[in-house]
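Removed: one protein chain of the complex. Kept in place: all other protein chains.
Coming up: chain A.
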Amino acid sequence: MKTIEVKNLSKVYEYYKKQPGLWASVKGLFKREKLFTEAVKGINFSIEEGELVGFLGPNGAGKTTTLKMLSGILYPSSGEATVLGFTPHKRQKEYQKQFALVMGQKNQLWWDLPAMESFILNKEIYEVSDEDFKKNLDELVGLLDIKDILDVQVRKLSLGQRMKCELVAALLHKPKILFLDEPTIGLDVVAQKNIRDFIKKYNQEQKTTIILTSHYMDDIKELCKRVVIIDHGTIIYDGALDDLIKKYAPYKVLNITFNDKGVEKTQVEKYGIIQKYNQYAVSIEVNREEVKKVATAILSSDLPVDDIMIDEVDIDEVIRKIFKK
């Protein structure tokens, strides 16, 4: 059985439109125009145990809505989701004890108390035994290196330290599934990397199934072999990150530097699409199959080549192109 199975899952939100102005507000008291947005439109996917999958998409693409349906906060408008054999929106205790949800923008820790108090509360809520609690806590605290801050009031912690504590709070009951919604949002690069390293290590050691949403490309690049790209509520790509580049960027880039007097634009145009040009450095897009041939042709031509490099297209570039469509 798959850990997570999603079939034709849709979510429609209702909202009301209000024209600007006082008169329209008064009218709105009596009659409002009801509108619908389809945040998620019949998506399908399944996730195996132990996978670390990245959900990628611009703001409002439907990533968080999907996570909320999987964790049982929202019920689907149609279609179904099955997680560990449970239907999430029934919110059975047996299911709730087996997953955790961490939202980067909402904290679950008690603001005015040291994080330790929230940990103990979660221990009671998830009915973790004393031994397991101690063992898991030591392990997590060691991995995240936060021994010193456990007894400091949460509001005095930095955002990065707080996020670490949020993760500990969420993982104390050893969930089988972890939903991470923008866990690195607002963090500086060092803190982002710390969190990322931890997630990676934790996934490898514990075999926890993890779904991660982020709009930081670095998170996805470093953590996820598999990526699901969502835009306007539909999945536009589901597969290996490496294949994504091949699919959406059927070309590589030749970066060539020239010496002597350099080259004229007309001299290199025939080799492919010019991305960047100046006299001494040119970037050319060339189809994957032809890239070797073209490189050889350039090298054996009478152009004053100093150096030539064949580069893979930058993934950020690929994603940007996908979302622009």
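One rule holds in what follows: contacts are C-beta pairs under 8 Å (C-beta built on N, C-alpha and C of every residue); 3 or more make two chains touch, one makes a residue touch a chain; residues count from 1.
Convention: contacts and distances are computed from a predicted model.
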Self-check item: Absent chain [UniProt protein name; select from "ABC transporter permease", "RsbT antagonist protein RsbS", "Fumarate reductase cytochrome b subunit" or "Peptidyl-prolyl cis-trans isomerase"]
Solution: "ABC transporter permease"
Quiz item: Which one touches the absent chain: A:Lys68, A:Arg196 or A:Lys252?
Solution: A:Lys68
Quiz item: Hey, which of A:Tyr126, A:Tyr202 or A:Tyr248 is the one touching the hidden chain?
Solution: A:Tyr126
Quiz item: Among A:Lys97, A:Lys200 or A:His232, which residue is in touch with the absent chain?
Solution: A:Lys97
Quiz item: Looking at A:His89, A:His232 or A:Lys246, which makes contact with the chain not pictured?
Solution: A:His89
Exercise. Provide the residue numbers of chain A that touch the chain removed from this figure.
Key: 13-15, 65, 68, 71-75, 89, 91, 93, 96-97, 99, 101, 103, 106-108, 110, 112-113, 117-118, 120-121, 124-127, 153
